[in-house]
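Would you mind keeping the following structure in view while I ask a few things?
Just one protein chain is left out here, and the rest sit where they should.
Right, chain A next:
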Amino acid sequence: MRTRRLSAVATALITALLAAGCGGSGDPEAPAASGPASTAPAGPVTLTYWTWVPNMDKIAAVWNQANPGIKVTVSKQAGGDDASAKFLTAAKAGNPPDLVQAEYQHLPSFVAAGAVADIAAEAGPAKGEFSPGQWGLVTLGTEGAYAIPQDSGPMMLYYRKDLFEKYGIEVPKTWDEYAEAARTVRSKDREVYLGTFSSKDPGAFAGLAQQAGAQWWSISGEAWKVGIDDAATRKVADYWGGLVKEGVIDDMPYFTPEWNKALNDGTLLTWPSAVWGPGVLSANAPKGEGKWAVAPLPQWSAGENVSGFWGGSSTAVAEKSPNRAAAVKFATWLNTDPQALRLLIDEGSVYPASAEGQAAMTEPPAYFSGQPDFWQQVQAISATARGFTFGPNVNVTYNAFKDAFDKALRDRSPFADAVRVMQESTVADMRKSGFQLAP
């Protein structure tokens, strides 16, 4: 009898524990089923926000102080492609955050998966704060609006001013001059490379392809057209492939300990990167403070003046969020209100997408103390940047980039082959899902 009672107690305990464990996975503060998403909620609401902007919790604290009715809780994420995968998985599992930082290239995947809400109705007033090109990145060429732009990533050339003088190189104006400079550097010092081609950063390659005029995706009528393997992209790929094969450009990936070391000790002289570069440089190459400068990207033909985008992100609202109106209100404030923009710039080191926010940037980053006109340069470059439409399966394309370019570097095979693999993988994936494809 005694054992029976004991075991009954044990069973009950375990069952209770299990039940508690299972119930704990849901968000207790978000009611599971609510009415229409746009109804104004009664009483204070709590919003969760996934972002990788540094110090966003401080910015949210300012909002929370002023808006006791809408409390925003920040959950710090690791950025990059993993962040997008994590959000898509959470959305599929049914418990996404209310607000999410979405890189422009991932937004179409979010929309295609039905993970983010069309907030065109609520976000109308914000539209005027952004340039049409910037706003186009969150509408995807439709009538809807799927996010509010936050920051933008025009690309430019970061270079070591002091070492350029030491090796007697001019800042390259064209890619031909860049290649020539790469050879010069190699001939003067075998330890030093002018630059490196990273097979791990599809975003950088996409930006360079944009500069060359590529259109990886486009919409014609009710069908997608995939043009990754186009002449412009092949030109960019062949250019870098040739330099790597020649041995004048290194092939170590960006953001590795090795790369950090090379940036820091002056054995890597340039980095074609985006406007968020200063944060990366100051964190990883502290010895280079004051020695780096920016210039426009080299051009494909002399006299041209174009750039591309690497990264840049927006604030989107989850389709499943029960507090859509409140979430849009916060997202609008965060990316258009002068006080919030100031905070984004000062605390978050963000280069804001809003025109007003960009105009507010005057003091150069501390790391670029040697270049007082840093932001004027950036603004001029930003005006020349052109992007392209991103497709609904960028994650597949980007993964194919990493594998195919890894292989091209390993086997010393032509980069154009890797571009073809990207095209084929992307099309195969879209075909499998049933997307309408233009011939």
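Throughout what follows, a residue touches a chain if its C-beta (ideal position, glycine included) is under 8 Å from a C-beta of that chain, and two chains touch if they have at least 3 such contacts; residues count from 1.
Methods note: contacts and distances are computed from a predicted model.
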Have a look at "Acetoin dehydrogenase", "3-isopropylmalate dehydratase large subunit", "Multiple sugar transport system permease protein" or "ABC-2 family transporter protein" and point out the UniProt protein name belonging to the hidden chain. "Multiple sugar transport system permease protein"
Where A:Glu103, A:Glu122 or A:Asp429 are the choices, the one touching the absent chain is A:Asp429
Sole residue of A:Ala274, A:Ala316, A:Val396 or A:Val427 that reaches the chain not shown, by the stated touch rule: A:Val396
Which residue from A:Ile219, A:Val306, A:Ala355 or A:Ala416 sits in contact with the chain not drawn here? A:Ile219
Candidate in contact with the missing chain, chosen from A:Lys166, A:Lys200 or A:Arg420: A:Lys200
Touch residues of chain A, complete complex, unshown partner: 3-4, 7-8, 10-11, 14-15, 18, 22, 81-82, 85-86, 88-89, 92, 108-109, 111-114, 118, 140, 142, 144, 199-200, 219, 222-224, 251, 253, 255-258, 261-262, 392-393, 395-396, 399, 402-403, 405-407, 409-410, 429, 432-436
